[in-house]
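Here it is, the structure, as structure tokens.
One protein chain omitted, others in place.
As written, the chain order gives the labels A and B, with residue 1 at the start of each chain.
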Amino acid sequence: MNDALVQAQEALALAKEAKFIANNMWLLVATVLVFMMHLGFATLEAGFVQKKNVVNILFKNGMIIAIGILTYYLMGFNLMYPGENEGGFFGFAGFGLTPPENGMTPAYADYTYWTDFIFQAMFAATCCTIVSGAVAERIKLVPFLIFCILFVSISYPITGMWKWGAGWLDARGFYDFAGSTIVHSVGGWGALAGIILLGARKGKYTKQGIKPIPGHSMPLATMGVFLLWFGWFGFNGGSVLSADPELVSLVFVTTTLAAAAGAIGAFFISYIMFKSFDLSMILNGILGGLVGITAGADSVSVLSAVLIGFIAGMLIPLSVSFFDRLKLDDPVGATSVHLTCGIWGTLAVGIFGQFDDPGTGLFMTQLIGVLAIGAFTFTFAFIVFFILKVSVGIRVNEQEELTGLDLGEHQSLAYA
Amino acid sequence: MNDALVQAQEALALAKEAKFIANNMWLLVATVLVFMMHLGFATLEAGFVQKKNVVNILFKNGMIIAIGILTYYLMGFNLMYPGENEGGFFGFAGFGLTPPENGMTPAYADYTYWTDFIFQAMFAATCCTIVSGAVAERIKLVPFLIFCILFVSISYPITGMWKWGAGWLDARGFYDFAGSTIVHSVGGWGALAGIILLGARKGKYTKQGIKPIPGHSMPLATMGVFLLWFGWFGFNGGSVLSADPELVSLVFVTTTLAAAAGAIGAFFISYIMFKSFDLSMILNGILGGLVGITAGADSVSVLSAVLIGFIAGMLIPLSVSFFDRLKLDDPVGATSVHLTCGIWGTLAVGIFGQFDDPGTGLFMTQLIGVLAIGAFTFTFAFIVFFILKVSVGIRVNEQEELTGLDLGEHQSLAYA
Partner (left out) sequence: MNDALVQAQEALALAKEAKFIANNMWLLVATVLVFMMHLGFATLEAGFVQKKNVVNILFKNGMIIAIGILTYYLMGFNLMYPGENEGGFFGFAGFGLTPPENGMTPAYADYTYWTDFIFQAMFAATCCTIVSGAVAERIKLVPFLIFCILFVSISYPITGMWKWGAGWLDARGFYDFAGSTIVHSVGGWGALAGIILLGARKGKYTKQGIKPIPGHSMPLATMGVFLLWFGWFGFNGGSVLSADPELVSLVFVTTTLAAAAGAIGAFFISYIMFKSFDLSMILNGILGGLVGITAGADSVSVLSAVLIGFIAGMLIPLSVSFFDRLKLDDPVGATSVHLTCGIWGTLAVGIFGQFDDPGTGLFMTQLIGVLAIGAFTFTFAFIVFFILKVSVGIRVNEQEELTGLDLGEHQSLAYA
């Protein structure tokens, strides 16, 4: 008997350890996948800008990930997950990282404290990367980097806390599985504030109408979309926060179907609108589908996922035209992808979401979440950009815009 | 005693769960890796075509993955794995996806039903992507997409079922571990049918002999090969259908060695044939090695893997020359890589394969499998392409071929 008990206890401990190892590993793998999204954004944005602004966009993307990681280490993580202070509008657990005593054990979570930090840190930089695409080809480098530091270390974690840090939106039953609102629309609102204050690129909106300024490399842009899709398996799949076989595999299926349906939705609407097979539209359609499914990837049926993605894809050409009609110039379509489809995906949870708790993910709650986070983020971004605009200025001069930011800001060219 | 039993049962349940989590996770990771192969194909093909046809090939690759995923969801999966109807030439379990009751438990498999679907779905689109490279630079977009829908949703799953869905080839002892025949040569046969009916690109086979039409970007093509190799770890490694440490690690070793040996084989033969260090040959040599090892990656020795890959690599320059002599124009060498080496790899199982069951993987059975699947697939593809040819036409007009499909089909350029 004694023998059996000893062995049973040993087996139990070992089985717990094996499960902890597996769960933690999945979060780490997901971290690596999400990291790849930064290369996805870098190549997507590089592909969609003109040749003369490529070094600049690559430089920004390199700096953003560095800034995002370091500020999240310094304060972002503790703003977003304030621990004991959780539950309201604002909380802060102090600067730097201090693992709790149980931080490396299953008592903390299905993963370690370090895993928790690094997985969330990879998300953080995303919100700035989204902005960088929209404001490309005309924003000054240093003011943009200052904006990024403030946006990612203050604005993003505060609104993120409202839901993921057990804040007031979480208490109300707002649902945003992996961040259609908390990550993507936040980036989109920041982008919108930026492009309003910056104005359009010279020559985009002329008396003769809207002049398309085509990106300099469609292979780069396409690569970017595939890399983003690749990373989204970690973004959504990791957001299960364990390697739960049923949930993670369901999330893989809904995510993939929505992306595929997004391509098809964009294909049809862009053909109807422009009578053309427009590569940039199906690329953004895929991204739109991915952003759209992100809020509800774990809580909608696979058929709903197809519908959500299809509608998101259809929204892309419509939204691009809409912003163009408002003369809001976004070289990469980031506002359409991340703001429009981020809102759509969050609201779609209120339509298609299936929850055990009847108070979770109600349409009105979803709308409140979208509006509250939108209002905070847009205001924050607008004020920061505005102060930068009236102080150091945020737009390069006309001459530099003409010759390109690569020569102006970096004294070098992307292609020698 | 009671305590011990309770704890032992708890431990057993937890250990089973941990193992299930780990196995399922590996399949999901493999899914992500296989997904990357689609970017690999996209960049490989984009690199090997002329600058004027790059948007077109990227557009096709974007649409193919979307079509492949959605049709596999709609009917492909249930055609390939018909369940109760398994065992013969044809079976169908109905439209859409309906997880069985035990679909999320180890009673279903070492992974969930959703994992099963998404892993297989990633494979499916591959067969069309292979075709897209071979028929590049002259095929009309819409007829090609129609071909893809039919090929991936009907032809591929039917022949796939013959082996992987427990069909008649499986019953005969035919062995194709991860799809040298079922995926790669199927794509190759479709490609062959396409290039026969399409004819060669203008200016390729002239009275002055064969004129090489070099690809527009060797970095893109090289990237494609590395990304495909990267994905192959999931393609072959995931085909173990569990995370079995011995088998998956063996498959990693055989796959890697065959790819490396493929490069060396192609290096020597292409140097002998062309007196030149031809990058495109060693790139396709790597791919040839990978295709070659795919049928037997789990059941040959590591030394055999080196030989299989080396021979596959040597076959590449020979096969490319062979198809050129027949004036079968394949801009990316897809028929040489996927058809020639797919056949070689399947037959190699009959030479080098080591099986417990003496009736498995016999050379004649392998040959029967190659021929049966080849005959079905080529016929299917030929008929579909032929009907499209005589109805809507499959080839762009001479003027469009000259100016490029990017302007002709998409009114845009890859590089602004």
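Everything that follows uses one rule, which is that a contact is a pair of C-beta atoms (placed from the backbone, for glycine too) under 8 Å apart; a residue touches a chain by one contact, two chains touch by 3 or more.
Here the structure is a predicted model, which is why all the values come from computation and not from measurement.
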Looking at B:Val248, B:Val337 or B:Ala414, which makes contact with the chain not pictured? B:Val248
Missing-chain contacts on chain A, rising order, are 1, 3-5, 7-8, 10-12, 14-15, 17-22, 24-25, 28-29, 31-32, 35-36, 38-39, 42-43, 46, 54-55, 58-59, 61-63, 65-67, 69-70, 73, 96-97, 104, 111-115, 117-118, 121, 141, 217, 220, 409-416
Identify the residues of chain B touching the omitted chain, counting contacts across the whole complex. 1, 4-5, 7-9, 11-12, 14-16, 18-19, 22-23, 25-26, 29, 33, 50-51, 213-219, 222-223, 225-227, 229-230, 233-234, 237, 243-246, 248-250, 252-253, 256-257, 259-264, 267, 276-279, 282-283, 286, 302-303, 306
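Methods note: only the chains that are shown with their structure count from here on.
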Compute the distance, rounded to whole Å, between the mean C-alpha positions of chain A and chain B. 32
